[in-house]
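For this view, one protein chain was removed and the others were kept in their places.
What follows is subunit A.
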């Protein structure tokens, strides 16, 4: 009885393996006659465009099927079970491939445009799905992983971030919407599969163990991005993602840690940007001054701080919803006010709707940010300079977030968020602590704004709206925080990347973008309310799988309270 069951399981796993290999093989065939479909899928013996994604998915299926079969040296791939992972990989391959095949048929006008290779791929990807869904669930508790020498563990971390950089770069560099859609499908399913296989948890264990190394590796990987680019085209996207992500992270202090709903956060970014623009020495500024950049950053941050205190001080004494309404109002007032300070409706300060153009490029000791430079033999364009500068700003915000979050004041924020009455009864001055969070958030947004002004070379009121097609705006910032995961560091970064890339890459969505966005948010709230990246607290808050919080390691180590970062 058990024998037949286990032999059936083995057969199905072999079938999944065969399906994976067939999928891989199909990508070496031609899928369509003409080169009209982007990516050139006409060549035999050489996968191109979307075929590469199918190829990757097929390889992953084969790899994990081998791991499921217990092949020595691959078992570490599936510490918490292989079936769910196989199912997700198989679905990923199926989705990507069928999307490609259907896209070819639709765009070129009919199934006739498919070469046999396309049909082979379509059939091949069905096999592992059938096999995987017939497999019995083998989800298990992860066993304590084998002790590796620390150099090996560090190597794993480095490799993981290298792969991360590669995957991210691949996504940014996608040249056409079909490829990006396929990329999203493959990466989405693959990431979930890795999570279900327990690999992500394993990696998390390693990054916590070597925290400093992991953080450094992450930033080195991020800093390496411009070196992978030949043109400035995608670096500009990356800079904008960084700006968006940095501001989202600042908002996460206010929303995620202190629990204050700020609906006009982008206005603080605007305050910083306008301040920097006005003191940048541009001819369009009414002030005839040219601050050095560090002074402009300080000025922008301080002016934002002042606005933060002005908005926060009267409203934070009240509870809850008032803040949301006042910040929403402030966001609109800011936009309308800078739109009217044009010398006609009000004093001439901001040039009204025309904004402040011609903001000069930064120049550090003769290093002009507006020009290309050759660093280590790599040609770095203008936006690469700004990318690296913005990365520094983001590192600063990450440090502020993790240090503040994991301290007396950070605990007070979370306590206020959890139960304000109990928090005040524990001696926390609620107003004071909330004002600090709010003002800190405003300051960080202002700081990001000063860099943004120089990246864009222009600031106009319409960049700082509540909701609009181009992030960052207040609604998208909030969405990035919620989508990514409140109270975490990596959550808003991932949320911001997705929310920036999807509209930027899928231009054809323009009209449906907000609709799709709304549906996505609803689905997310239904299936993963804690966001893509859950901090440990939220993970437990939303899923009543109790005892998950029992720490894995020895109870004696009960003095670590760092949960702010994930």
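Everything below uses one rule, namely that a contact is a pair of C-beta atoms (placed from the backbone, for glycine too) under 8 Å apart; a residue touches a chain by one contact, two chains touch by 3 or more; residues count from 1.
Convention: contacts and distances are computed from a predicted model.
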Under which of the names "Branched-chain amino acid ABC transporter ATP-binding protein", "Menaquinol:cytochrome c reductase iron-sulfur subunit", "4Fe-4S ferredoxin" or "Ring hydroxylating alpha subunit (Catalytic domain)" is the non-displayed chain listed in UniProt? "Branched-chain amino acid ABC transporter ATP-binding protein"
Out of A:410, A:472, A:485 or A:503, which residue would touch the omitted chain in the full complex? A:410
Looking at A:11, A:34, A:363 or A:429, which makes contact with the chain not pictured? A:429
In the full complex, which bits of subunit A touch the chain not displayed? Write them out. 399-400, 403-404, 407-412, 414-415, 418-419, 421-430, 436, 440, 537-538, 540-541, 546-547, 549-551, 555, 558-561, 563
